[in-house]
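The complex appears here without one of its protein chains, the remainder shown in place.
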Amino acid sequence: MATAVAAETHGHPPHHAPTATGLNTWKLGFWVFLGSETLFFGTLISIYMVYKGQSVVGPFPEDILDIPLTTLSTFVLLMSSLAVVLALEFLQQGRRGLALFWTMMIIVLGSGFLGFQAYEFTHFYKMGLTLQTNLFGSTFFVLTGFHGAHVTIGVLWLLFLWFDMYRGRLGPQDALRLEVAGLYWHFVDIVWIVIFTLVYLMS
Amino acid sequence: MSTTEAQVTATPVRRVRRRDVIWDWLTTVDHKKIGILYGVTALFWFVVGGIEATLIRIQLARPEMQFLSPDVYNQIFTMHGTTMVFLVGMPIAVALFNYLVPLQIGARDVAFPRLNALSYWIFLFGSIFMNFSFFLGAAPNGGWFGYAPLTSSQYSPGLNIDFWVLGLQALGAASIMGGVNFITTIINLRCPGMRLMRMPLFTWMAFITSFLIVTALPVLAIALFLVTFDRFWGTNFFITQAGGDPILWQHLFWMFGHPEVYILILPAFGIVSEIIPTFSRKPLFGYAVMVYSGALIGLIGWGVWAHHMFAVGMGPIADAFFTVATLIIAIPTGVKIFNWIATMWGGKIRLHTAMKYAIAMLVTFTLGGISGVMHATSPHNLQQTDTYFVVAHFHYVLIGGLIFAIFGSLYYWFPKLTGRFMSERLGSWQFWIYFVGFHVTFMPQHWIGLLGMPRRIFTYYDELNLGALNLLSTSGVLVQAVGVLLLFVNVIYSVKRGAPAGRNPFGASTLEWATESPPTAINFNTTPTVHSRDPLWVEADRIEATVFGPVEPHLHMPPNSFWPFLTAIGATATFILFMTNIWWMPLLGVIWTAVCVINWAYEPV
Partner (left out) sequence: MSESHAMTGTAHHGGPADAPPHVGWRKYAMIGVILAIITALEVAVFYIDALAPVLVPVLLVLTAGKFFLVVLYYMHLKMDHPIFGRVFWAPMALAVLVVIGLILLFHVLPTLGKFSN
């Protein structure tokens, strides 16, 4: 498999222009981007914390947050991060079948998480919590909404990678593409780790 | 075909069609071309911002002037500030980063050339979008700082603030992309031997500025989202009846806003750190200290934001903290001024126009810094805030600090960009006229402010007895305008008719001067290796042998691409369509953008 993949590359071996650090530019740039994203979500979390307890009318968090359900969705997202490292490990080893399986697992688990979020949002809406209802509604939906949007982008990204893997266009020598997508996915996971604690468990 | 092939193989001469040239510029990923695009666009907006300033000063020239209605005045002064900060100050720094940083570190381009192009096109479309609002009579009118709840739909029901939040959102995203690009470039694309502590100071300042950009702009992005959601979707972030706190906007905005002014000034520090050593024929005094002080300014700059809020009532502890932090930041700044002076001390000084501007920058910026220290002290601040004393302060640091440096950078690097000198004779006149005009405009404003004239007002009563000083201030604007006009004349004339300049006409020491003027598409035939901080003063022959010697084999330059241009259309369209408030409209923009990004990702490079 690996050789078939290699044969599809350029006629000549890929040219690695040397970098000042010896590190891959794409990966470095992506870590810088993740650094900026910490400020993005950090600010959103700050706003949630500033307005925590300041809603003038309900529903309030303790009325409406479903801890058992969210624990389950948190677990699902955590396991999707495990799926990432497994998929990457197997891709690097050239074990295509396992790499495909675990990459699909990330997508399935991530979509599962999104499913939970969709359910939660509609459920809250029915219980009278919207963006406009109060500060809790505004801050909650914006914070988790941005997070969910990030997860959605991640799922779409991984779908493309899965197809490339399936068509033999993403082999062990291109593992960096999955690694970078994995970094994005893990980041989205750690943001949720923080959100779960601050929003749900400290309600 | 790649431009290297055009350079290197003997191609039969073919007339270049205008169509090809336009296509080349629309699809370019060359950092030098993108730098020029940024620079030209920013200079255009500088003229627009200058016209806005002129209108402001005409309105304020006499008490109870009726030149501009209050509503129009609010739009003009808002757009003056917004334009000068976001459409001039930041892009012009990025123009210089783009052009110079790869050359200064011995690289052929930035880390992500297409992303670089995307940043520019979003900037261009976003800036046009924001200014298009003028044609609807609905330009942003809430001040460049857009305080809540004035920006809420209750108090600003028109389109003005929509243009503001959406336009700035697009521009901010472009800036963040640029910041990521330059940090990665500077870390990873330095040529062999170019240790971090051997980089030119300008590149160091670009590095620190980029860190400020990637940390401060996300905060602004969120703040803008909150206002957008309040306006479009009825959220409660700044709605007091629901428990929202408009002061939160101020904290978020200034958390961005203060690092922003360091984003504006650090590149100027970098420029001056290049000009002064060259025209003193002496290495920069205290290089390491200059690097560390720049880093300290960037870092501490993140901790002073609420000095814009001393009159808000945060309480003595917060006031004291931010006073102390702001006073502390004067120290690394002052150190730089001394180091520049020490660089000149004992040097062989040539008063080229670029050097005149650099020295003028030191003097004027220091004056602005002194009024800044006065503002930092929170008890003083209560008297000075919201008066023209503040306006005087920030124009002294921004024009005196940034614009003087930018004008100096034009005279300095113009020969590298074009292979021709700007006229020194005209330059000398231009410098003095602009310098005098600037001081005539803004020095009186210190008095105007301390004598009680508030800022952000469209007129004032005769009883204030400030009519004469205001008129004096306005008269300076005419002089400045002449100065700017002369600058443009000098640029336009010199592009075609300037005296030819060689590769290193001023005898500078940094790598960009080791290339042709203008540089070839690949910058250096073979990537140089450096062993010193001032390579062209220490090891010029060896450097030149590599730069102008045989072309490196297997050289691959990133090819042109139209995806950045198309993606920028999609991204900007998404923001514009959001204004329609029809849910599926921005979705069209999102889909267009996604399709472009996917094609981009799969494009062979």
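We just call them A and B in the order they show up, numbering each chain from 1.
The definition used in the following text is that a contact is a pair of C-beta atoms (placed from the backbone, for glycine too) under 8 Å apart; a residue touches a chain by one contact, two chains touch by 3 or more.
Given the structure is predicted, the values throughout are model-derived calculations rather than measurements.
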Absent-chain contact - pick from B:84, B:101, B:183 or B:466: B:183
Selected from A:31, A:60, A:125 or A:146 as touching the chain missing from the view: A:31
Residue numbers in chain B that touch the chain omitted from display: 111, 183, 187-189, 211, 214-215, 219, 245, 248, 251, 255, 302, 306, 313-318, 556, 601-605
Hidden partner interface residues of chain A, rising order: 5, 8-10, 14-19, 21-28, 31-32, 34-36, 38-39, 41-43, 45-47, 49-50, 67, 71, 74-75, 78-79, 81-82, 84-86, 89-90, 92, 164, 167, 169-171, 173-177, 179-180, 182-183, 186-187, 189-190, 193-194, 196-197, 201-202
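The working rule: only the chains that are shown with their structure count from here on.
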Separation of chain A from chain B, taking each centre as the mean of its C-alpha atoms, in whole Å: 34
Partner chain B, residues of chain A touching it in the complex: 15, 17, 19-21, 23, 25, 28-29, 32-33, 35-37, 39-40, 43-44, 47, 50-51, 54-57, 131-132, 134-135, 137-139, 142, 156, 160
In the complex, chain B residues that touch chain A: 111-112, 176, 179-181, 183-184, 187-191, 194, 214-219, 221-223, 225-226, 229, 233-237, 241-245, 248, 252, 554, 556, 594, 598, 601
